[in-house]
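Removed from the display is one protein chain of the complex; every other protein chain stays in position.
Here is chain A:
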Amino acid sequence: MSRRGDWVYENNGGTCVAIAGADYCVVAADTRLSTGYSIYTRDYSKICKLADKCVLASSGFQGDIKALQKNLSARHLIYQHQHNKQMSCPAMAQLLSNTLYYKRFFPYYAFNVLGGLDNEGKGCVFTYDAVGSYERVGYSSQGSGSTLIMPVLDNQLKSPSPLLLPAKDSVTPLSEMEAVDLVKDVFASATERDIYTGDKLEIVIINASGIQHEFMELRKD
């Protein structure tokens, strides 16, 4: 007898990273879509631009991810019609949390990092679990390679510890270029040891002048 839940999810793999700086935010993800030991395609974007200064990267079950991103995009459009302005990143962060919790008892199998600029133009990163629990942080990684990447970010970003009291903003003091270089390095390393990460790296940089894209080849094995 096949159980109800056996076939409804699959993990399409991949890793996402976001790093917040003083006046920029870097969001990156690999472009591999896989299932089990097979690769579906090497050229699939996990990153979705939700608003002018707000970008979402998600890894997990692609069917749910696409539905989630579509849902948020649609809600943002309605917001723009009603308020005649773009949603701020912290506002989108709350919306994402609520959307995820809405399906608390049949979750979106999506592991998200939301990155962008807050209302003051400072970099912000929000990290989520599958049912909407979230936190504003200075940097984060989610997905199959996150356990390989997170310790390296902790070590290299020189961010103030989130455990300090009084609380200090944990954005990295690194420059935009240094942050992008670090992202490239961590993905190259994660690709070596995580079979679900590889093929190509897509990097999105959000700063005062807008959104730029960068790509880098990764190992295809």
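We take it that a contact is a pair of C-beta atoms (placed from the backbone, for glycine too) under 8 Å apart; a residue touches a chain by one contact, two chains touch by 3 or more; residues count from 1.
Quick note on the criterion: contacts and distances are computed from a predicted model.
Looking at the choices "Proteasome subunit beta", "Glutamyl-tRNA(Gln) amidotransferase subunit A, mitochondrial", "ER membrane protein complex subunit 1" or "AP complex subunit sigma", the name in the UniProt record of the chain not drawn here is "Proteasome subunit beta". The chain not shown here is touched by just one of A:10, A:52, A:129 or A:192, and that residue is A:10.
Per the touch definition above, the residue from A:62, A:127, A:142 or A:191 contacting the chain not shown is A:62. For chain A, the residues touching the chain absent from view are 2, 4, 7-10, 12, 33, 35, 38-41, 43-44, 61-64, 66-67, 106.
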